[in-house]
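This is the structure I have questions about; it appears just below.
Note that this complex is displayed minus one protein chain, with the remaining chains in position.
By letter and in written order, the chains are A, B and C; residue numbering begins at 1 in each of them.
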Amino acid sequence: MKDINKVVLAYSGGLDTSVIAKWLEDTYQCDVVTFTADLGQGEEVEPARAKAEALGIKEIYIDDLREEFVRDFVFPMFRANTVYEGEYLLGTSIARPLIAKRLVEIANETGADAIAHGATGKGNDQVRFELGAYALKPGIQVIAPWRDWDLSSRESLLDYCHKHDIPVETQKGKSPYSMDANLLHISYEGGLLEDPWAEPEEDMWRWSVAPEQAPDTPTYLELDYLKGDIVAIDGQAMTPAEVLTFLNKVGGANGIGRTDIVENRYVGMKSRGCYETPGGTIILRAHRAIESITLDREVAHLKDELMPRYAKLIYNGYWWSPERKIMQDMIDTSQLHVNGKVRLKLYKGSVIVVGRQSVESLFDQAIATFEDDAGAYDQADAAGFIKLNALRLRIAANKGRKLL
Amino acid sequence: MKDINKVVLAYSGGLDTSVIAKWLEDTYQCDVVTFTADLGQGEEVEPARAKAEALGIKEIYIDDLREEFVRDFVFPMFRANTVYEGEYLLGTSIARPLIAKRLVEIANETGADAIAHGATGKGNDQVRFELGAYALKPGIQVIAPWRDWDLSSRESLLDYCHKHDIPVETQKGKSPYSMDANLLHISYEGGLLEDPWAEPEEDMWRWSVAPEQAPDTPTYLELDYLKGDIVAIDGQAMTPAEVLTFLNKVGGANGIGRTDIVENRYVGMKSRGCYETPGGTIILRAHRAIESITLDREVAHLKDELMPRYAKLIYNGYWWSPERKIMQDMIDTSQLHVNGKVRLKLYKGSVIVVGRQSVESLFDQAIATFEDDAGAYDQADAAGFIKLNALRLRIAANKGRKLL
Amino acid sequence: MKDINKVVLAYSGGLDTSVIAKWLEDTYQCDVVTFTADLGQGEEVEPARAKAEALGIKEIYIDDLREEFVRDFVFPMFRANTVYEGEYLLGTSIARPLIAKRLVEIANETGADAIAHGATGKGNDQVRFELGAYALKPGIQVIAPWRDWDLSSRESLLDYCHKHDIPVETQKGKSPYSMDANLLHISYEGGLLEDPWAEPEEDMWRWSVAPEQAPDTPTYLELDYLKGDIVAIDGQAMTPAEVLTFLNKVGGANGIGRTDIVENRYVGMKSRGCYETPGGTIILRAHRAIESITLDREVAHLKDELMPRYAKLIYNGYWWSPERKIMQDMIDTSQLHVNGKVRLKLYKGSVIVVGRQSVESLFDQAIATFEDDAGAYDQADAAGFIKLNALRLRIAANKGRKLL
Partner (left out) sequence: MKDINKVVLAYSGGLDTSVIAKWLEDTYQCDVVTFTADLGQGEEVEPARAKAEALGIKEIYIDDLREEFVRDFVFPMFRANTVYEGEYLLGTSIARPLIAKRLVEIANETGADAIAHGATGKGNDQVRFELGAYALKPGIQVIAPWRDWDLSSRESLLDYCHKHDIPVETQKGKSPYSMDANLLHISYEGGLLEDPWAEPEEDMWRWSVAPEQAPDTPTYLELDYLKGDIVAIDGQAMTPAEVLTFLNKVGGANGIGRTDIVENRYVGMKSRGCYETPGGTIILRAHRAIESITLDREVAHLKDELMPRYAKLIYNGYWWSPERKIMQDMIDTSQLHVNGKVRLKLYKGSVIVVGRQSVESLFDQAIATFEDDAGAYDQADAAGFIKLNALRLRIAANKGRKLL
């Protein structure tokens, strides 16, 4: 048993983390500090205060982190067009390093020597919380009750509540899914999704209408970019969190952003997850569009080749690592000229790019044109270009190497 | 002036390549062999025979290459989940190496010492045709009239026709776009698309209905996979070309597969293109789904990291190269266990994966479950896993390295 | 405590693994099977039989694995020019998967349900043994006594020997270093090497003379290659193990193959190691030389870019993994034409390539020559080649992008 004086708990106000708060006090005879963050999950965070107080917690932190979340985590990530395994927009993954950072900051402020979280021992989140905490405060103790305690069944958990006077609200209509939400997405796991052949029921989805229910007329948007980030929509300046909030709303209303995948967890298993990421889906597509006219070809290709690796870093919990930092450096430098405007059409689940423009555009109509280009490009150059690129292939063929 | 005896011309039967046929005879005083391929472009190829005969051509090749195209080019490419610059499914790029191969084969059969094509000096296609030809027959001569002649305006071309009795059909309703089509896609360039801010007009699109016009009820499909390729749809065995033909039809009817991008050409400029790739869009998404349960995580990640490079090879014209061959080898080996079934829902432009199953599935419900797993996974292992993965980060932090 | 019936122990015959044999019997009340391999470590393996018998072992395996080791592990690895962190030739790493494979095979033959090894909990070897065993026999139990027992000091170990009548030989002149040897290398860790600033004493090195002591006249060698592997030296056909044995001898005599590095272990720490790899050092350099004339440029570059990743796989213990297999596939395919001859000069620590030739050479003197090439290469092609490669840079500069 570790010797703990004070522990900062990532506290949602729900049953599980309420039990954990009590269990920590009991088990370690230590003070518990609760930390509840508004990351845009769509639930009030203030009720968590009353619940924590009811548990006898003395130090209660409730923070609105929405702007920091989007500005310092979501936007930097999208600068790389980041997608994990071709499909997943990393909605949960990208929130964890911010929570880890705040847990450590609060530990420093309150003199706590430990942090605790309610993630299970099978998932990625434990890794993300703990790698972040260790990287930022190497001497910190970490308590992950789900890995340690013997309250593994629902029944034993409720028993524990009874014994310790923890109020259990009747949860009528409780979702059968394990969910996580923040401004970037809402996710669903477990329940019938554990069969990868089963189609999710329509009433599982919460943030988006079905494409079938979306409006019959498309919605057009104009996004303004500055250094790779959206700074205004339809001419109206917005903060990062405002941008994402707005795009979630309009995206969700148009049936955009549902994904249903089997992904590979860092801890070694495959797992089925469904995600709604309306704003993120729009941002990804639009960002590629503004880059398509403002980014040099080889820079774009280098980014594309490194992206899967960068996505994996974030998925696996290495946001707070030197390798992520130097990659971010490169990515951010690449965005210096990613300025301009993208026009989108949203319609029944689709995000369609219909225009892009920039004073920094590298698209050169005079050269690209099928019409007469007045000598801007000398077609004869192409013959030499091809000849030298073919040279190694011709030499090999002449030496008898076969490609068929 | 090169000394040419006989030249094999990639001949569409259209005005441009008809002029080229005549120009080649005149300019080089050589025999011309025409080669016309059915790659699924949706136009009859037989009329090209009469047109070639009218031009006095003696050796006329007309080949139906649809099965070979899909089996040996399209399917192998999709095994890698190949996308160029995040958006383009390489519909034109992947057809060129097959045409290059046939041009060389026909040159060998007819004793020709040269090939010719109608691609311009600004595009990628010249590169793809010529690299392929040089790689397969290093001593071949290549003639690209658009780079050489002085018929650069429409007017001078028509003049040439008049002088040489080449029939010019009145082309009412001719598309203002430069188009290319084969079983994988149809593409549009030029015209108003030369302004990247301009939205294409609805009547440009030919293969798909607008999502707005698509049916109000979704279409469900079940795809059967063998070694990464689709071999049956809804229980019915199909050849590769039948698969793609079918998916184009049902995809197009559901408004699937439109893309509008600015891409980076190998010859150094950016260009705007619009594409309809209904079947390819479905194949890409479904292939990721069957891989998601049958492929090892690290194999999947390795494929993802190499994919942009493989896509670039194909885009740039290096299908016939030793580096593409060794990559293909690796990709094909990775597909040995990519067998099983994917269930899709198509709806107004969206391809939604709703189920995947396989007797070779690596998804292990017993381990992944949120319920009691009867000891299949020991959560305590995660603590050590995280501790050692964090070790280098903790040492660095202890030595004073900062990540914030 | 796991329930074990029979365990296969990787047994060296030394004190540690003798103690382990006894401890396994005591602790698990199980049968112990010993397995001792000749991997070319330079010590007799037969004495291990008598020692095992003295411990009362009933099932004793002693295998000469030298040919298999070089043929199926060392040579395939060198086809990729594999080096970990720019310096380490993976001498220990590449032997572990073979031992893991034999442990599993013997477990299958003897009906054992567990394997055991003498590697510590701090090193890479535990990972390599265990990942291999789990990959080849997923239900196997693994016992790593150094992670479990309380015999952590030398004294407690000797006590244990006294209590259990395990003979302890007086080890006069025992090396102060922790060593590992096989046909590919001998390694040294620990002792004064734990200070990375300390130069190793000359008498530490065992396989090579100091360059200072090497002969004053160079040694020349001619190596014959078939598909990337050496098959003859100075005209004399040799088996893989004979090749490596010979090169170790002549390399060591010429002072070749010493390395002194700080490396990054998979378990998260840095460690200092010194290595003698005479034959491997020669093979690496010579293999690059034969590839330099027989491999296509882009194939060579692709191999170079993937090599660090392949090296890391082997270092981290993932030889027996699907990702290593598909990479090996690609690497082996690349070697089809790597045939020919390399001439080397060995002198006082240096391996100098002085000639390479091949009937499959892609070096084309007629084109490469500084003299008149009779039109084999048209220098004018270079202008177009450069112009198109520069196009994107010129467009960017014209748009005001700065590179300075």
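In the analysis below, contacts are C-beta pairs under 8 Å (C-beta built on N, C-alpha and C of every residue); 3 or more make two chains touch, one makes a residue touch a chain.
These figures come from a predicted structure and were not determined experimentally.
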Among C:Val168, C:Val359 or C:Ala380, the residue in touch with the chain that has been omitted: C:Ala380
Full-complex contact with the absent chain, from A:Val168, A:Leu226, A:Ile326 or A:Val359: A:Ile326
Touching residues on chain B - with respect to the absent chain: 296-298, 337, 360-362, 364, 367, 377-378, 380-385, 387-389, 391-392, 395-396, 398-399, 401
Residues belonging to chain C that touch the chain removed from view: 81, 85-87, 101, 120-122, 126-127, 130-131, 134-139, 144, 146-148, 152-153, 178, 189-190, 194-200, 211-212, 216, 218, 255, 258, 260-264, 267-272, 288-289, 292-293, 297, 300-301, 304-305, 308-309, 312, 320-322, 325, 343, 345, 347-350, 352-357, 361-365, 367-370, 372, 377, 379-383, 385-386, 389-390, 393-398, 401, 403-404
For chain A, the residues touching the chain missing from this view: 264, 267-269, 296, 298-299, 302, 309, 318, 321-323, 325-327, 329-330, 333-334, 388-392, 395
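Keep this in mind: only the chains that are shown with their structure count from here on.
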Between chain A and chain C, centroid-to-centroid distance (C-alpha), Å: 40
Computed distance of Cα centres, chain C from chain B, in Å: 42
Sequence positions of chain C contacting 2 or more other chains: 296, 298, 388-389, 391-392, 395
